[in-house]
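With one protein chain held back, the other chains of the complex are shown just where they sit.
Per-chain numbering from 1; labels A, B, C, D, E, F and G assigned in written order.
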């Protein structure tokens, strides 16, 4: 593309000023354009981190994003703040447990012919908040999602009811607090990538999630990588990237 | 399969003792068999963690593995120990920087029609050991690998020479010590999964890799997941799983 | 000065009691006098750390300081407390985001012929509070300030729009939370001193700013020094000292 | 007993000096006597912590202990030091992996009619040193011991081959390094007490055993308690106390 | 049991479908059944972790549990939440200090012929909350409990009043905050297992219980194992398992 | 410069290929060129981090650097390695305490008309290694340096002998281990920037320099910024940047 | 005393029952008696730790203590709780900053002929709470106290105004937050014991007082010992013990 611009200058098809702007674009907006293309192609929603932003700030951001006709996803937004936003933008829907505010652009028709699914696994009710953040995010990013919320290491036998569903997923997101051992067990049962999400659930020597985080980083099972404590969004985003790769195949970009 | 066994018992085609053994197998060796199949299909090598094992132990393990006609990979093995092993198993080759001992079974003809590549990125000479562990591992697991070892955050402009190669990878493994900021920068440039590998390179307040680890876990770029400090093998293994998914597509298992 | 006093004693121009008092002053008030002189000469404001002080305490302190005809700066003061103070001292202005209460003495005419500027850089909206504390402080200390709040490591290309403004600053204050990688990138682009300010922005494994702090201390870019977590004031104060040096030149004191 | 002594004094059966000595004994040697009795009754060996003691110091201690005709157990003693000791005390046997030096007094005939067993479980070869310290210690303390060294969380199915042996133990000692998840899994399968022993096996973010320690302390399975990192001896000692209780029953002391 | 099922299939006593279901049960419900049996036999209550569950969730869980005619124990439930539950389930009794909600099924007649007792020891009033959680739990699990709440390391002589009661317990649960030294002292006085429960009581360098936790893990007294900070329930549960073993003896399962 | 290139293309003074190379240079080598210019102008040496590089690697790097006729500085190089290098490059001189290998290019005549000085302050003999690394580095970077090695907080009066030299420095580098209090004291005495360098000198609760690092980050004196533990080079580099600014003045770049 | 009791039994002057009670006392109440004696002799108040106790509990404790005619000191009691107590016990006086509730028994006439003083030193207003806890405590324990609250390391010259008062104290209690360097400076100026009290004052990398704590533990000045973070009471209690020793002299007990 650089060569083309230069040739156009040489030929006089492009003034120096025009070329200068284009080359600046090559450096700067070029990146954004790629982003823009990628999002359209993949149906990925725009994502807003809601924590620490006022309802007013969120409203002005999501109005701008909505203009682009993309889905819009706001994570880590409290119920009170979300209700405030919905008064202004009633097309948004609030997911209570996940603390996510979501607008799905119905105008974007997504023919869902995607194969496989992301398996979101967690042990119990206390990790639900993070698991749901992952699940809603992955769905908003256009992936098939399966929730598997009734399994935990302390009753390992429950996993075996679901043995085939666990193995056949395209990629797994495993959410666990306290000792965080579940990803190791899942990692030993499957041959696909596992994204481990430690949670701050627990007390005392869990040190706000440090315990689960270290467990997952030191897993003796191969094929496990880890995101930040309570980062359900990050777990889902990584899984969605992998899921998309599995849809379109390598080298197709 | 369970049903089949039961029917054979019913018909008298299988004695109770035979059925009992088969059902035990279903529970136990069954897993291994799947593993075995997967490895053949994917050309994945068998992997031995060499640290803390004696040369004698390693020799007896790799002799057993070699019987199965798979590739064999020994990680974290010192030069001295490797030389000891090679005297007994001269078909093995030692990779000095990566501290890996490898046997590629020539009998397994791998028609390499795979597309895309894993991009192994690191900043400088001090992280080479971990980056090479990742690179050799990924190659042994049958992936196309590209090394990009001349880029670092403190001279961010060097990344732009390689802008297209960085973007077009199927998956990236980014190895960094000291402040460990490279994955954040790469993560902001690409739309594929990034596996971040913190290293213990540095001194003082790097606290043996803690600094780089925390940086990577807290990355504000989406699409980054993290493995243990100095775990080049783990980074490569995760990348290889993703790479394989991109080859065969989702739902094909 | 010591010699002078002694000679005056010798000559009888000074009684022993007077000399004793003067020499005590040499040890004690001497320091304060120098401080006093420096502040006048540099136009540095008096600074009050507002946290943990009652509105009443602050009022009595700033009334005393105002007597000296200096600018007066109160940092880390909540809106409620500030409003209480302003009722008593209506000439003060409150800076909401920075949580700073400031009085600029109009009587002090500052002919601003200073060259260069302090560049206050931060990534996003969540670090604004700390960045603004730095910016308002630096301005109150008599420096030219440029704010650059729209750049972040995860979209590194945005930095290149501002490449020249980044390089031409006299000194940079770089404010970053989460992984805190921005100072490393800035440090690699410039040849002037960079003061890095880690913030507690983030969650989970950021451990209240520890992550960003370690990143900055381990930066592989040269020319970066670090202040305490969320210490926007400290970052600005260091930068102002350097900025003043660059105005007046070395050895001129 | 106190009353008895006083009555003997009253009656003149005991001089004041004799009584004084007896009462001192009641306070002081009394404890030792109880200890002495307990050891005889339970066949518990005397135990010497070998680390940081010279071969000479160990020799003089074990000679004294041998006089009492008890078994003698020296833990954490290197091979070199042990060989030095054995030259002087050839009746001792050195256990290489466990780094234990042991003398079993053949003169003490122990009719082993004890029921049940302590199950020492660990995952792989790297934790063997700690597991063997536990196993040899428990045997020296007169317990039936079963070793189960071929099971690990990353291949959870291997546990199911041993399902009955795991459940039927009297008490389990579970040794694990890296992520240390094995005790949680075992704890979920059994209804007897589990003593968890974290090991320092691993690297990077295992922080010398901290990872496994925190995992075990935060286990979501009930019935697990934890000892110090690498403390195979402590794990076995706790298990032996429980095992003895199960032999003799409560309230029998 | 597996063999039996197969033989029934062979004989035609069992259809393939029935056998399949039974074998699935062997893997899955089988565990639960064992649990069920164990609970009946031992009189163990069902236990609900109340923290992070709403009153409504708790009500629906305990109603289900009550159906099974077991005792029901809810730990870590605030007074407000408990009162809400009691309105719906008035047969429950709330233990204020322990923050436990308990229903004892009068229909289950427990002939208490158990010998020995669990000794719950703590130093002062600040650790009472955790000690009572342990005591109420142990009682609900069917154990004899003795409370010993007036002893502390800083007045070591107070222990000696209770010397015999301390020694004659079947198992001790020792609860301590601040420096957490009490378990070491108790461990040196007794020859039965000691479960140490660190508490977060204290301030400053106690780091929310870390201090007491490390003290207990490093105890130089043998026979001490440790549970999580403030985990009075866990301490009692471990003690109850040991206590039950001492009742029924080893090998009787 | 971009505009110029485009105009030359337009005029035909530059072929497309030549322009493409130049523009690439603008992006990439351009930075290096700026660096190159800066170094010449400021007399800054090229700097090699010696740790973790072999003597052979160092020899080949410094030969390349020497070609550019710059000074060459190798930090953190052991005596043995340095002697190895000197055999090949005898014009280099080794500074034993600082562990620096230095070549000053005599061909570069530096007319030293610079004013002021960097004051390198440390307390005692144990911090000398780090202080000398700072001093030699600052000298190699072309700065006037004053060493003040005989002062320490525990004998605060010694500072007052040097009161004027301390105050009149352009910038101070204060090196301290153990409790690291010296920078706070110096910071309270001066009105110029202080770069604090914590060292790992000490034992026990100094936690390898963490103690001194935290002290310096929390200094209640304004005007102090901090570099990594034992990073004498970094301290000097920051000070040299400030020193250069004070020579040439702001806005002169 | 033991001998005496026995002789009285022998002579029949004491019944067995009486002797038994006395000997129990020797073991148990004996300690308390000594305490009681010591308190009377030294005029030491009884001390109640108020945190975590209800107003009702405090009222009942102090009523009991008051019976003994001793002074009574309640530390760490909030204003609200104290006012509640005072309604019931109006002879108590509340010290607001120190959060101490105190009753001085006027009936105990203390002829204050004690020499020397405890010097309570702190830097600024934010440490006042802890310093006052120390000062009120020391006074309540019968010591002469001098407050020196206007000195801080960042303005070290202020110390020299008070040079003689600093040196002539019997023992110093030095209270400091943030970097906590003041005890090192005081320790270098005096030849009497210094008790250092770190406070949690500060933010960010002070980690709730860890910074000041480590500084004080690593002080290069001799003669400094440290108590827990914010433990003004503990600092004063240690100082009071030393002060008493200096009054009565060694060997006089």
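Operating definition for what follows: a contact is a pair of C-beta atoms (placed from the backbone, for glycine too) under 8 Å apart; a residue touches a chain by one contact, two chains touch by 3 or more.
Owing to the predicted nature of the structure, the values given are computational and were not obtained by experimental measurement.
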Whole complex considered, the hidden chain contacts C, D, E, F, G
Residues on chain E facing the left-out chain by the touch rule are 123-124, 152-157, 159, 178-181, 184-185, 187-189, 202, 204-207, 210-212, 214-222
For chain C, residues touching the missing partner are 2-3, 6-7, 9-10, 12, 16, 19-20, 23, 27
Residue list for chain G contacting the dropped chain reads 31, 34-35, 38, 47, 114-116, 167-168, 170-171, 189, 191-193, 195, 213, 217-218, 222-229, 234-235, 237-238, 241-243, 245-247, 249-253
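Here is the rule we use: only the chains that are shown with their structure count from here on.
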Interface copy of D-G among B-C, C-F or B-E, with over half of contact pairs matching by residue number, is B-E
Averaging C-alpha coordinates per chain, one finds the centres of chain B and chain G separated by a number of Å equal to 61
For chain E, residue numbers touching 2 or more other chains are 27, 31, 213, 228-229
Chain-chain contacts, ordered by label, are A-B, A-C, A-D, A-E, A-F, B-C, B-D, B-E, B-F, C-F, C-G, D-E, D-G, E-G, F-G
